[in-house]
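The structure is given below, and queries will be raised subsequently.
Heads up, one of the protein chains got dropped from this complex, but the rest are sitting where they should.
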Amino acid sequence: MHHRMRRWQDRIGQAIMGALAWSLLGLLLAIGGVLLLRALPILERASVPELLFSTTWQPMRGLFGMAPFIVGTIAVTLVAMLVAVPLAILSGIYLAEYMTSRARLFFKPVTDLLAGIPPVVYGLWGVLVVVPFVRNELAPWADRNLAAYCSCFANTNPSGYSIAAAGLVLSLMVYPIIVTITEEVLRAVPRELREALFALGATRWEVTKVTLLRAGLPGVVAAVVLGFSRAFGETLAVLMVVGNVPRMPGSIFDGSYTLAALIANNYGEMMSVPLYESALMGAGLVLLLVVVSFNLGAWLFLTRRLKRGGEA
Amino acid sequence: MPGIAIRKLNIWYGNTHALREINLDLPDGQITAIIGPSGCGKSTLLKSINRLLDLNEHVRITGQILIDGAAIYGKQVDVTEVRTQVGMLAQKPFPLPMSIYDNVAYGPRIHGLARGRQLAQLVTDSLKAARLWDEVGHRLKESAHKLSVGQQQRLCLARALAIQPAVLLCDESTASLDPIAARGIEELLSSLRQRYTLVMVTHDIEQARRLADYVVFMWLGEVVEHGPAAAFFQHPQHSLSQAYLAREIG
Amino acid sequence: MPGIAIRKLNIWYGNTHALREINLDLPDGQITAIIGPSGCGKSTLLKSINRLLDLNEHVRITGQILIDGAAIYGKQVDVTEVRTQVGMLAQKPFPLPMSIYDNVAYGPRIHGLARGRQLAQLVTDSLKAARLWDEVGHRLKESAHKLSVGQQQRLCLARALAIQPAVLLCDESTASLDPIAARGIEELLSSLRQRYTLVMVTHDIEQARRLADYVVFMWLGEVVEHGPAAAFFQHPQHSLSQAYLAREIG
Amino acid sequence: AQPAPGDALDAKPPVTLRVSGAFALFPMMAVWAEAYSQQYPHVTFDLQGGGAGKGMADMLTGVADLALLSRPVRQEELHQGAFLMPAAVDAVVATVNAHNPHLEELLATGLTPERAAALWLHEEFTTWGQLLGNDDPTRITVYTRSDASGAAEVWSLFLGGSSQEELLGIAVNGDPGLAEAVRQDVYGIGFNNIVFAYNMATNQQIEGLRVVPLDLNGDGTITADEDFYADRLVLNQAVAAERYPSPPARPLYLVTKGPPSAEIAAFYRWMLTEGQTLVEAAGFVRLSPAMVEEGLALLPAP
């Protein structure tokens, strides 16, 4: 009797939970479908290669080249990740492994707060602090010292509103995500593993290396992927500092434009103009495609790697 | 080979007083067997010699342990150094999340004991000494977590041997082994006696009788009796020891 | 009490062929001891009776196991039912992330076996049967992960007893216990013989001799010999069994 | 109070007017709504912001009665039945940094629409030297708005463009953002709605920012009749008198779907008359009498 009830519970649980899991796919398809449907008018006017590779964006004139936005989105994300990943992983390690519990009490809220500060505040801070910093310090410095090696550091834009500024702001925004997951991963490592390593005379750093690189690698990679995705999707803070220049950037100090910013900048004002709305939905669709292909890439890489590693 | 001196050691887990006023001198170059009923504090004592209890958040330790005359609890002490000197086999074997080969090679690698061919040789030797070579020699690249428990136990032994510590602490290291494999390990430990200071926890009184030079008998967190093995097994002084050896209490 | 019939069982871990063509009939209401050297597949066999290998991603199983005549591998089978009927003690004891009390009470609770006072009584009885009550009776609310390994092993036994399964699989369940505690558990198992079908893995041949009604001797993934205990221990047929009992090989 | 259309107060059933639209007009509308409801308690307003497009969409789909529109209307919107009523006027002015080394010269010569177009639309000038005809090689930073906005739209129209997308330069979010960007950049040039170039309390130009006069007749100097930037009130007068051209001055609208209902018409009538007294405090310019007349003419007789 009791058993039959439990079996039913189990079945019902499975049905509900499974339905919810599949409904997420449904949601994604629905969003993709809506975007596609609404973007159809411009897809009829412009071919897909034109959308993806053309560099001119003037929807009112029927020019829908989104290449500058795609490149801008990727550039900003890359800069952010290059800054954030090392910082965040190192900090996560320090929080989980080296800090006394009392110091943690002080430092833990730092990541909590960074995670909780709303994007608009990040944007404000970017405008008031980061943009001047890039304009007055970073860009001239890089121009003097690095531009000789790579033109991507040339100080091309005296305003400071740039990929670099957006990347810096964004890096602080994705930082807490990576820190939190890295820390969770490290703290979830079984005590026995730690004991085994310490008993071998490993230093704390060596213990960390093993736990992080072996036991925790999938978690850390996931953290980085999630940080990456967050950077892709961040809108408000980026659009306040990136310069919103729909042009192919040549240097990290160029102004640039991201897909998310494009939508946010125009949607509220232009949604009642059908063609323009359609163009923005097209941008949303392209963003979706970029995110999907990035995630598929990461997933392929991960499954390959993990298969090869084959570790517990 | 260092001797180990334990002075007024008290250990609390939160409010549980796990070890009470332990005073012991474990002789160097000999095998000390710690025996006593389950939960009496044997593992705790072993871990304290390796400073592994530091990892536990709510542990409080008073007293001192001296290895070769040097105090291991103290602010100045380099814990890593202590642990390098002291090898430890945990009661629940826990392989590192890497291949079988790397499990053994990891210690020598970080300590810079060997590399290349020499390292491979060291790994082979250690696995052979731990009587594991025949079973895993052909699949060294596999994950160590795929081994059976008894194999894991021997792997941990090989891992500890590979870093050539001065002191070796073994917590029930033959508990998951069949008698023949166990006998092999016993022979190994016995042969190591000259080169290591060996402390082993065992619940197998026969094993203690076979191997030990010195015996410590514990009961509810206290050392009830300790002394040379021959004397202890022939003429246990304390009534608890007598009863325990007669298998009347537990 | 159900008997267990194993038919043409083959198990692969990836490419490792861990069990080869096992055919066995384990008698109901008796104690079967599985012995054999470390790594020969004893734990694998035990887990297969409980369908625990399903959790492992790269495992391939062919053949069939029948409990009381009912096949347990098959699409229609309710795995939960199988596992409810079959209790299992893992080789490395692993307490659940809850208090000592809840560890034991968890099973009866989900199966709706008892509640309230009755449940408390059941917990107490199980802990007493597992010879753990004296050590933990006063701290039932503490986290079970704070127990010593031997205590964990007995806790897992109490946990398995509390759900009153028809079949009990014990994987080296006295490996971490001192002889007196082990003797207590042996007495318990012996007394359960009438009510349970008991399968135990042990590396302790003496223990097998003391307890078993039926013996299975395994070697490198195959069953070399099996039969009633008396016959096996007095006249082992196979040369490997003879050598193993004489402790010559391992 | 002036007797409003159909002032038989107690006879009126209560109505709620749902208003949605441009953030720029939101504060103005809030003030109007409060004042109007006080006078005519049977009318309450349900006011929402969300952007001009959102308001238009809401209004066109019928979930709002009135939309607030701060940019020029689009042809597509008119096709769907948008009915526009001017409500106030705003104007855009060009701004530079107060510490610009060429400030004197800029203030004296002003900016012709052609030169401005060369800056914002065609990127013909990249240095201050090119703009002013000297040899200063310092790069000029051209700023524009990133968010779709009436100000940018009308600025583009003024320069001869057709929409905001054609404006080049570093795009910054919001009017205050643009003002701040120019205030921080000595070599920057941008544009702002009037209220963001002048201090509302003192009516003087905002500290750190200078309004660049427009050289409307193209004679290369700012003559007295082109010089009305001293403070906000003077500029407002110039805008109201249409001495400051439109574009870059522009009306802001309330929009209904089709001609307004009686209740909305009554509100419109009030807004075009009494309501105009509240406009300046909100930072806008009153409708000129001609525009008021035009507006009233669109409404059915009371």
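When the chains are written out, they are named A, B, C and D in that same order, and each has its own residue count from 1.
Following the convention adopted for this analysis, a residue touches a chain if its C-beta (ideal position, glycine included) is under 8 Å from a C-beta of that chain, and two chains touch if they have at least 3 such contacts.
Operating definition for what follows: contacts and distances are computed from a predicted model.
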Q. For the complex's missing chain, which UniProt name, "Multisubunit sodium/proton antiporter, MrpA subunit", "Acyl-CoA dehydrogenase family protein", "Phosphate ABC transporter permease" or "Phosphoribosylformylglycinamidine synthase subunit PurQ"?
A. "Phosphate ABC transporter permease"
(Q) Can you list the shown chains that the omitted chain is in contact with? (A) A, B, C, D
Q: Determine which one of A:L40, A:C150 or A:V292 touches the chain that has been left out.
A: A:V292
Q | Interface with the undisplayed chain - residues on subunit C | A | 50, 52, 55, 57, 80-81, 83-88, 90, 92, 94, 96-99, 106-107, 110-111, 143-145, 156, 159-160, 163, 165
Q. Given the full complex, what residues of subunit D touch the hidden partner chain?
A. 18, 20, 23, 26-27, 30-31, 33-35, 46-51, 54, 57-58, 61-64, 174-176, 193, 195-196, 199-200, 281-283
Q. Which parts of subunit B are in contact with the chain that was left out?
A. 110-112
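In this section, only the chains that are shown with their structure count from here on.
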Q) Quick check: more C-beta contact pairs in A-D or A-C? A) A-D
Q: Just give me the whole-number Å value for how far the CA centre of subunit A lies from that of subunit B.
A: 48
Q. Listing for subunit C: what residues touch at least two other chains?
A. none
Q.
Judged by the touch rule stated earlier, which pairs of chains are there in contact?
A. A-B, A-C, A-D, B-C
Q. Inside the complex, what are the residues of subunit C that reach subunit A?
A. 78, 80-81, 84, 110-112
Q.
Taking the touch rule as given, give the residues of subunit B at its contact with subunit A in the complex, in rising order.
A. 47, 50, 52, 55-57, 80-81, 83-88, 90, 92, 94-98, 106-107, 110-111, 142-143, 145-146, 156, 159-160, 163, 165
Q) Where on subunit C does subunit B make contact in their complex? A) 13, 16, 35-39, 42-44, 91-93, 135, 139, 146-151, 153-154, 172, 175-184, 203-205, 244, 247-250
